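A single protein chain has been removed from this complex, and every other one stays in its place.
On to chain A.
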Amino acid sequence: MEPSTLSPPSTMVAARRAAGGVGDAIFSAAVRLSGWSLLALLGGLIGVLAWGGAQAWGAFGPGFAWSTAWNPVSEHFGALAPVFGSVMTTVLALLIAVPLAFGIAFWLVEMAPGSVAGPIGMAVQLLAAVPSIIFGMWGFFVIVPVMARVVQPWANRHLGHVPVLGVLFHGAPYGTGLLTGGLVLAVMVTPFVCAVMRDVFTAMPAQIRESAYGLGATRWEVMRSVILPWSRPALVGGVMLGMGRALGETMAVTFVIGNTNRIGWSLFAPGNTIASLIALEFPESAAGSLKLSSLLALGFILMVISFVTLACSRVLLRRGA
């Protein structure tokens, strides 16, 4: 296969081969440079965020990570409230998105006739292509009013007095808040999780599935006792992929989260997330200020959280595939 081991039939070919050697050297260098430049870029991203947040870490110490303060006037900043918001909205989003994604994948793979499965699978995938700012507007103008006028007053009246659970539903019906953020995120994340589940379910060897059906199992039994145990690691990987997406999502959440720096258990209370806090406050932070550095330190925390999540997802998906 190595062309240089062939004997040259003429000097012309030899000359061309020498020219090819130069071309090869240049091209190979370009290709390597490009591949390694990605490493440099990601390294730069991590380095720059770590370095940019150094001032905040220096001023507040490791306590920055669990301080709840965010006071630009007294220059006290802490990461806990936005981290709490990010984690809460992500958990809520996954609680809604994972069953939805599973349902769609189950239906598309096991039940839908081919002529319907194609277009509907495509429609679900199109949802993943809608820009996130559109989800933000839709959430703000469509979901928030519904939450404020219907869902929250109803939950307040009927669930607000239940002893322990009631805490989750207290608060004035603003319509914005953690639950609304989680809902919009869930709609955004579902197609990603669903795509992974679909791939995993179809990757299952047909004989195993067929033998289960041959034994008289129902579709649900095949799914629960055969496909699910077989594909668990990859499924967890898919869920974590969705988690990574939800953690870092900015525009959609910024519209509906309420943007208040607080920690509370009520699902209806406004909050914020790391990404939305950065989006809102970064433009109004003076260069070199402690606030700017604190935002960068928050960005670094977000990067660490989402990279750990995505790395786990990668590993699980590869093991499952």
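What we mean here is this: a contact is a pair of C-beta atoms (placed from the backbone, for glycine too) under 8 Å apart; a residue touches a chain by one contact, two chains touch by 3 or more; residues count from 1.
In this section, contacts and distances are computed from a predicted model.
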item	value
Hidden subunit of the complex - UniProt protein name among "ferredoxin:thioredoxin reductase", "Cysteine desulfurase", "Spermidine/putrescine ABC transporter substrate-binding protein" or "Phosphate transport system permease protein PstA"	"Phosphate transport system permease protein PstA"
Listed residues A:A275, A:L290 or A:L316, member touching the removed chain	A:A275
Touch with the omitted chain, as defined above, among A:W57, A:F140, A:W230 or A:F268	A:F140
Chain A residues that touch the omitted chain in the full complex	1-3, 6, 13, 16-17, 19-21, 23-24, 26-28, 30-39, 41-42, 44-45, 48-49, 52, 99-104, 106-114, 120, 122-127, 129-138, 140-142, 187, 190-191, 194, 209-210, 213-221, 223, 241, 244-245, 247-251, 255, 275, 278-279, 282-283, 287, 296, 299, 302-303, 306-307, 310-311, 314
